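Got a structure here, written out as structure tokens. Questions coming.
A single protein chain has been omitted; all remaining protein chains appear in their positions.
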Amino acid sequence: MKLLLKEIRHNPLLWLLAFVPILFATVKLNHEAHTLLFVLSVLAIVPLAALLSHATESVAAKTGDAVGGLLNATLGNLTELVIALTALRAGQYMLVKASLAGAIVTNTLFMLGMSFFLGGMKFHVQEYNRSSARMQSGLLFLAAIALLIPSAVSQADYTGGAAFTQKLSLGLSVLLIATYALSMVFSLKTHKEEFASAEAEGGEGHGPAWPIGLALTTLAGVTVLVALVSEVFVESVQKAAESFGMTQAFVGFIVVALVGGAAEMASAFSGARKNRLDLSVGIAMGSASQISLFVAPVLVLLSYVLGPTPMDLQFWPGAVVMILLATLTGCLVTNSGRSSWFVGVLLLTVYAIFAMTLYLLPPRVS
Amino acid sequence: MKLLLKEIRHNPLLWLLAFVPILFATVKLNHEAHTLLFVLSVLAIVPLAALLSHATESVAAKTGDAVGGLLNATLGNLTELVIALTALRAGQYMLVKASLAGAIVTNTLFMLGMSFFLGGMKFHVQEYNRSSARMQSGLLFLAAIALLIPSAVSQADYTGGAAFTQKLSLGLSVLLIATYALSMVFSLKTHKEEFASAEAEGGEGHGPAWPIGLALTTLAGVTVLVALVSEVFVESVQKAAESFGMTQAFVGFIVVALVGGAAEMASAFSGARKNRLDLSVGIAMGSASQISLFVAPVLVLLSYVLGPTPMDLQFWPGAVVMILLATLTGCLVTNSGRSSWFVGVLLLTVYAIFAMTLYLLPPRVS
Partner (left out) sequence: MKLLLKEIRHNPLLWLLAFVPILFATVKLNHEAHTLLFVLSVLAIVPLAALLSHATESVAAKTGDAVGGLLNATLGNLTELVIALTALRAGQYMLVKASLAGAIVTNTLFMLGMSFFLGGMKFHVQEYNRSSARMQSGLLFLAAIALLIPSAVSQADYTGGAAFTQKLSLGLSVLLIATYALSMVFSLKTHKEEFASAEAEGGEGHGPAWPIGLALTTLAGVTVLVALVSEVFVESVQKAAESFGMTQAFVGFIVVALVGGAAEMASAFSGARKNRLDLSVGIAMGSASQISLFVAPVLVLLSYVLGPTPMDLQFWPGAVVMILLATLTGCLVTNSGRSSWFVGVLLLTVYAIFAMTLYLLPPRVS
């Protein structure tokens, strides 16, 4: 407990934890203040995500390489998963899909681009492990294909029908999870020497690892808190978006993705500024491929249990185009294993193009 | 003749030759047993394709580098060509196009992926000649563009009309064949040193080369047999597909492509397991580019003579998307010149995504 308090004292991000009780108090007092609740829930999720991320890493560090890697790989995007699950249970599939697509795009373009940019501001040219980046971008490309196919085929022929899309989505989900499992066998077991520098990830970020008891308790407690805050967030986001003049597509794609990934971004950016670009690339690309190969298909499977109706993997065509372009950009950019500030500008500009499009999009579409 | 028998004794694949007379007998006895005829014709084509492939290589080995390379390059996909010609004469353009698209996708994803996977099971990391793989993937990308353009342009504007598509397909066919011819000048003549290890291909596969007389006789005789068996195959495939519950798209794309390419796959996989990945990549990518730059346009030209109406190069949009994605995946994957088992898994998963989509597709589409 002392460790947890010390951590909070030393990490200004965690001061935002104060917004968690404020949020719950506000909910009690004024259930209809959507815009206020939205802002408060955003402010409350950010530090919770940071705590969750540190707790996961601490548990991982204690349990040895294989199990630890597995834990990191499955719980690394726990915040995104909990937010999406809350939206899933509320039947808001549009928001779930937008936040999944947005998380993939935001990690590949914004997190990676900003890492390159911040690193490039301090170092003239930075190098990183190409073979690790290549595997991650290969996985991402694969996932982009899986997300593209249901839309491409049913779009093209208008004969698919919901039953076809649903069966296909189920099959694809199983396939993606299996591939993700094999990718972990590859990177944690048979070829782990090729991912050497990414392994140093555990313990990085927010100081020393916690004892296992504290870590597990924090993990459980914070997950519950994230779930509660997410509920407020999901309820208020739509109304708040309207009052801010933002389309729902923009909120799901950009705002939710930035909020859910805030903790990882902090790690990735700090890695880049310490010339440890392997770490940044690993977090950004790894997180993107984890969401597309693990979180998204798990949500499809869980929708059969938790949701009002099963969810499919058919995305809005514009989102598919953005995922595909983000993935291709990521593949082309990480192919060289070298980076300088302008590479970051390129990625950030593509992100800005997408954000601008979604912001200006007439609201009916989302 | 003794050599031919010895070859048959030593190669279990060739024992399947017994199915050739069984097939013809069944046709005589029961012309309507579509499912049985389909299964028998598949079993009969596989060993014939293997013989054809060995005969071609033997002729190529006797005639010196340039002519031999030319022979290999034009007759290497003779089985696919004969099957497609039979379907063409029957006016089954849908099946012709599905089998062409399927052969490109199957070679690029399944043959290459399985080679990487099988090789990777035995060897930790395998390396191969990047510059050869790069030329092949460049050719494939070019062909994908040629196949994409008629669909993209006529789709986009709905004004194309059949006359435009037909004229364009004719022009593209001539262009593709010319480019294919130039690619042979490049790889067999002006820059053959860059394709050094691929040249060892002749004689590889099924033991020593045959004398020229035997090879030529086998080539002629087996081609006739393949043509006869293909006729049964093409007639029975549609009815059989229905009784198996498979869509025609699935049969053309997956079943025909796997059957037609069985012999080449045997060579590619055995090469990979002997750590001769150059051979495997050469067969897989070379075969894919040969089908797209030579077999497909030749079929368009021949359709003016043999078919009921001219055939065009406009594919079903879903097929175009799959060809393009398979090609891009192939380009990205072979770019590094290194492989391990997981690269194979990536390619096989993309193939599984396509196969699953085609299998689930409502039948009306095909």
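Observations on the model:
By letter and in written order, the chains are A and B; residue numbering begins at 1 in each of them.
As a convention for this text, contacts are C-beta pairs under 8 Å (C-beta built on N, C-alpha and C of every residue); 3 or more make two chains touch, one makes a residue touch a chain.
Predicted model only: the values in this text are computed from it and were never measured.
Note that of A:Ala227, A:Leu258 or A:Val345, the residue touching the chain absent from this view is A:Val345. On the side of subunit A, the interface with the absent chain consists of residues 124-125, 316-318, 321, 325, 328-329, 332-333, 335-336, 338, 340-343, 345-346, 349-350, 352-354, 356-357, 360-362, 364-365, using the contact rule stated above. In the full complex, subunit B touches the hidden chain at residues 131, 134-135, 137-139, 141-142, 145-146, 148-150, 152-153, 156-157, 159-161, 164, 167-168, 171-172, 175, 179, 182-183, 186, 190-191, 331, 335.
Note that in this section only the chains that are shown with their structure count from here on.
Our note on geometry: subunit A versus subunit B, Cα centroid distance of 41 Å, whole angstroms.
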